[in-house]
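Okay, handing you the structure first.
Here the complex is missing a single protein chain, while all its other protein chains stay put.
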Amino acid sequence: QRRGIPEAILAEGKTPAQVVALAETALETTDRALLTRLSDEQFAALEEAIPETVPDATFDRWSSSLLIRTPDYERPSLEATVGLVTAGTVDQPVADEAEAVCVDAGATVDRVDDIGVAALDRTLDQVDRLREADMLIVAAGREGALPTVIAGLVDTPVIGVPVSSGYGYGGDGEAALSGMLQSCTVMSVVNIDAGFVAGAQATLIARTIDAARADGSGDGK
Amino acid sequence: QRRGIPEAILAEGKTPAQVVALAETALETTDRALLTRLSDEQFAALEEAIPETVPDATFDRWSSSLLIRTPDYERPSLEATVGLVTAGTVDQPVADEAEAVCVDAGATVDRVDDIGVAALDRTLDQVDRLREADMLIVAAGREGALPTVIAGLVDTPVIGVPVSSGYGYGGDGEAALSGMLQSCTVMSVVNIDAGFVAGAQATLIARTIDAARADGSGDGK
Amino acid sequence: QRRGIPEAILAEGKTPAQVVALAETALETTDRALLTRLSDEQFAALEEAIPETVPDATFDRWSSSLLIRTPDYERPSLEATVGLVTAGTVDQPVADEAEAVCVDAGATVDRVDDIGVAALDRTLDQVDRLREADMLIVAAGREGALPTVIAGLVDTPVIGVPVSSGYGYGGDGEAALSGMLQSCTVMSVVNIDAGFVAGAQATLIARTIDAARADGSGDGK
Amino acid sequence: QRRGIPEAILAEGKTPAQVVALAETALETTDRALLTRLSDEQFAALEEAIPETVPDATFDRWSSSLLIRTPDYERPSLEATVGLVTAGTVDQPVADEAEAVCVDAGATVDRVDDIGVAALDRTLDQVDRLREADMLIVAAGREGALPTVIAGLVDTPVIGVPVSSGYGYGGDGEAALSGMLQSCTVMSVVNIDAGFVAGAQATLIARTIDAARADGSGDGK
Amino acid sequence: QRRGIPEAILAEGKTPAQVVALAETALETTDRALLTRLSDEQFAALEEAIPETVPDATFDRWSSSLLIRTPDYERPSLEATVGLVTAGTVDQPVADEAEAVCVDAGATVDRVDDIGVAALDRTLDQVDRLREADMLIVAAGREGALPTVIAGLVDTPVIGVPVSSGYGYGGDGEAALSGMLQSCTVMSVVNIDAGFVAGAQATLIARTIDAARADGSGDGK
Amino acid sequence: QRRGIPEAILAEGKTPAQVVALAETALETTDRALLTRLSDEQFAALEEAIPETVPDATFDRWSSSLLIRTPDYERPSLEATVGLVTAGTVDQPVADEAEAVCVDAGATVDRVDDIGVAALDRTLDQVDRLREADMLIVAAGREGALPTVIAGLVDTPVIGVPVSSGYGYGGDGEAALSGMLQSCTVMSVVNIDAGFVAGAQATLIARTIDAARADGSGDGK
Amino acid sequence: QRRGIPEAILAEGKTPAQVVALAETALETTDRALLTRLSDEQFAALEEAIPETVPDATFDRWSSSLLIRTPDYERPSLEATVGLVTAGTVDQPVADEAEAVCVDAGATVDRVDDIGVAALDRTLDQVDRLREADMLIVAAGREGALPTVIAGLVDTPVIGVPVSSGYGYGGDGEAALSGMLQSCTVMSVVNIDAGFVAGAQATLIARTIDAARADGSGDGK
Partner (left out) sequence: QRRGIPEAILAEGKTPAQVVALAETALETTDRALLTRLSDEQFAALEEAIPETVPDATFDRWSSSLLIRTPDYERPSLEATVGLVTAGTVDQPVADEAEAVCVDAGATVDRVDDIGVAALDRTLDQVDRLREADMLIVAAGREGALPTVIAGLVDTPVIGVPVSSGYGYGGDGEAALSGMLQSCTVMSVVNIDAGFVAGAQATLIARTIDAARADGSGDGK
């Protein structure tokens, strides 16, 4: 495994056969395969092929992301919670990609959907819950204002994920990306639609927190 | 007077002598001169020259905007209120330009400064007051999220003004402009730093409302 | 209902089944559903499904926008007129989206098509009619000069809508958008192809005018 | 002389001494020197140096362009008229550069300033006069709508010159450039602020017309 | 007919039925119809429909451009030659659009294909021929160097047409467009792929030359 | 204090007097003032004014960032280490801004300068040391490859800071920004030159780790 | 043959029939045809047609590039080695295009795939081998860091090829292109996805080296 980079297979741009082969190798060597940006056709190929080689594999799917495990696989578990927030329905597939990565790494994910600032009451209703998480991933398209607003209300680190859900000027995610980079509150940002990177970065932070909890003096300092 | 365009002298790119001459002509023909984007040098030239030609002229200044009136000038008065909002200190000169135009046109201006979403409590504290205005102008730089948040909380039309107050990617106002154009709430927008245009558009709406109030059936329908 | 944001279902990016479900919920709770950016397939699904749940629903269609109402629905009525102007045939679907929103809100819409500045006589012939409206929405693609020319001829507020109807440099609507933002006359602007936002902003202005007419002193001041 | 390229010295980026030397060489070899984009310092250096080498030289200046001629120089004369139009005061220096080139080439220049579309009556008042010219150069900044409107009203070729006179999005001349390239009427375009190129292209057309007039059958066909 | 704008029907974005209807109206009122950017399907629809309404119509086709004439149509004839040059095979459809417009207007077209600067001998071989034309249209994609080189070799006006034939950075025609705008020789430019505009501008120049020839003193001055 | 946003005064765009006033208020209310993007003139004004109001204030300076504390100020202390890395000398002022924020918040900063990938040996020599930190901030201009390389070698979270230190295409920091967003390893990113934001985000992570250490079971799990 | 430009047929944008005709002409006149950017359909057409005209032709294929030779063709041979490196699987088709050109020219190609910097050990393992080549072509997408890292480790010239393999901001190859242009090590660059140009440039260098080896004094200076 590459150091510090959660291992996943990016299915986009590969043939179904190539995807199946890569998944089979991963299962054979690590009892686990995480795939992202799967087309329906690629998913169908996996659903058909894998049960033949690994009859009792478990399939967990989040939109176009898929986690396959053999019965032998020992899931990691991290004592850390990632709050995973979306502004609108259209941002959910991007968040799903992040969720797959975090769950696979053993972090607890607290998912809160559809609390964009157009309905600010719904946003504010969730603030107490969001404050419980160790860190937040916030995915938002169009003007991408949600991570800015949330980062002003919580004390924990926020990772903004711009989503390419608009149309017209900046609608390919550049309005959201530049807005998050310019945010008057504090956050760090990943590429447009890069749910995988957000989830992986959250995983790295979660591991650090988990290690700190394990190491901790326990003196409640 | 050009139809429907509030008459102002754009000082930028003119010599002090040219600016003085234009102001003198305006005062002579209309008893009034509105100037925008004045440098300190241009302002000093006006302060020296105008009192010689129009001894009892009145000077009203908003940052780099200036309204000069002779005693004969009859100010218009509009039965309409423009709420004028800024996110941060750095947005105030742009809002000042809008204020000069609205005041000159006779609208009531309700100015609320420094309520950017980084301190959301301060934003929310002003919502009831903002709902009182007939329309709002909201100036914001960096990610420009304030008009989006406000437009979700009020029922009146909002005009967003992006401000070139950031640095880095999109910091020249393009992050704020694209964010307002992509807003998940409803607003219309003017060019980056275009306080004049926002004020002029608000003035046109204010005149329509004023006329409607004058025409109105009064039946409280 | 979200404050001040006309409620509509953006069909783009949803499955026909999702669109039907959202329309049914809207009809059930508010006796009305407004849908925009419908594909023909989504439209067909609605035409088939809705009459089963709401047998006597009324369908009004403007290009890819659709307003469905139950017999119980009480239409609002606003004492305000929106002039809705297009430069060319290709701009009409964008204007249709704005028209659907304004009509749904109860405003009177005065639609004037195909008066782009390439045939300036046709533009000038309509000026008196355009002056009658309380405000104007002007949709134009390519170089987007029409709203600039009209805004110089009328005293009422103009909302420019850039349309992505060109090709080559700036043909995706950025020439029209930047031209309207740079306009030497006064207007405010919405995003490229954002007929919905233009209609919604006009609706908010129309409501303000309608309220002013109702409140008015009636003294013809 | 380079074929078909009016010979001018681009002063920008050269030292005063270099500019003087180039002008002296041009005068010595061709009895004439045309300079563009001169700074005041470069102009002063020329005014001091040239009368020493060429005591009776004639100086003609248009803003930052300068034509120097010895008494021996025989001016060309072309039977062709270039209409040279500006939208606003700020566009005049760019038009001056074009004028210098056309006058130097011997074309008649009919200059019409400050008829931008914000005051459309002033534009329309000049149409009959503009129709008299053999071709038009139209310089306009901000949204650059003037050449589009004029090209719809005349039958002669129009060359659009975008000017970098705005601020905000597209204010560096890109709004005007893209608007002219997207124009719904017919024109060709030169680079932003390229008065020299517009004048040179008009000169090439003028030479062709002049030759056609000389060749012509005279049968008034 | 709009003043100075050659009348053509832009087929792109219209249904075959709409295209047929527009062509029939044009034939009925002017005995002529010029169509550009036709798809094969639109072309087939015309080929089927027109002979029914206008049995003896003539069809002339240049790639996706089509000129239909009734037997009654009297073709104009202009005493002026347009040299029409392409750099490579891929630029030919854009030049075809220009050719259709010029031929329809009655100008003589001298077409020279595939003389891009990668094989400079082939370019130079054609220079004498190119010098014979009254003006040149030069279409070139990728880096668009051909019009720059030709404009340095001839004395007549050159209109550059950038073509979107590349890939990678600037391959959508922006490399060619910016290169032509920056040209160190003199030319004017039209939008990317805008063969129609280049042909129309050449037509306007050709009409001016034709009129000059008709008016000319014939003294061979 | 705004929730979760380290409190700093952005000096850029303020007068020396405004900066002094803001610093005095901060010192009065919180015994501490952190200022960023100070000019030399603003710094001199603070050095002169503050000792008069707060005679025994401590000054700590990092390039254009300044931390002023009264003797009463109780510094926080966090059990967390931020590795702070630069690629070249030119990136150091940006890293200094981040360092000021982290030190002010009480985190331990391990600073490693000038280990850009052009001298990869120097980069690799530091890897063991970098692995010791709880998280890394890596500032790099030009092509910004350093955070990508480091993130592939360590297991801890990396925050990339693009620096505007190049020239030519992408030299304003956009090459580095886009490179970090596209990184084939995992990191999150802040705006170009945004040392403050990187330091603030690292501070938020450090607080979470510090809390985890305090809470921890101490069972060394 | 054009001087110094390896002769290839760019299949993209041509019909299968045109591609076959061009290949046949090339085979007839030069006993060889190199084709790039072939679609499967174009490839099938060649596979069917060529054996009929040239029964014993040899086909060598690299992804979408194809080299066809008659038995009479005498292959050139160059005493020079091109190291051809890719960062990831997705970069291989672009490298294949370069390989086809180099092999066709007679250079030795040493191909090393999939050594991107995310797994830096794999990169470093190949450095000794890479140092053996006379020059390197390095193809990389996303952030394009691989050529920067390699160019810092070898003494031979490196040609970077940016690949359009990312998504989001800069994912169309502009992040990789700008990163390579900004590289803190030394390389030259070709257009995004321009494997052909990289291979052709390497071929020109290889010919120069081959000639130098042939000319050389052999004194082992």
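Labels A, B, C, D, E, F and G are assigned to the chains in the order they are written; within every chain, residues are numbered from 1.
Convention: a contact is a pair of C-beta atoms (placed from the backbone, for glycine too) under 8 Å apart; a residue touches a chain by one contact, two chains touch by 3 or more.
Keep in mind that this is a model prediction, so the values were computed, not measured.
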Exercise. Pick out which of E:G83, E:G168 or E:G216 touches the chain that's been left out of the picture.
Key: E:G168
Exercise. Check the options G:L27, G:I68, G:A175 or G:V197 and report the residue that touches the missing chain.
Key: G:V197
Practice problem: Can you list, in ascending order, the chain E residues touching the missing chain? | Solution: 87-88, 116-120, 142-145, 148-149, 152-153, 166, 168-171, 174-185
Quiz item: For chain F, which residues lie in contact with the unshown chain of the complex?
Solution: 90, 118-119, 165-169, 171
Exercise. Name every residue on chain D in touch with the hidden partner chain.
Key: 2, 5, 12-14, 162, 164, 173-174, 177, 191-194
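Definition applied: only the chains that are shown with their structure count from here on.
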Quiz item: If you average the CA atoms of chain C and of chain G, how far apart do the two points sit, in angstrom?
Solution: 53
Quiz item: What parts of chain D, by residue number, touch at least two of the other chains?
Solution: 118-119, 152-153, 166, 168-169, 171, 177, 181-182, 185
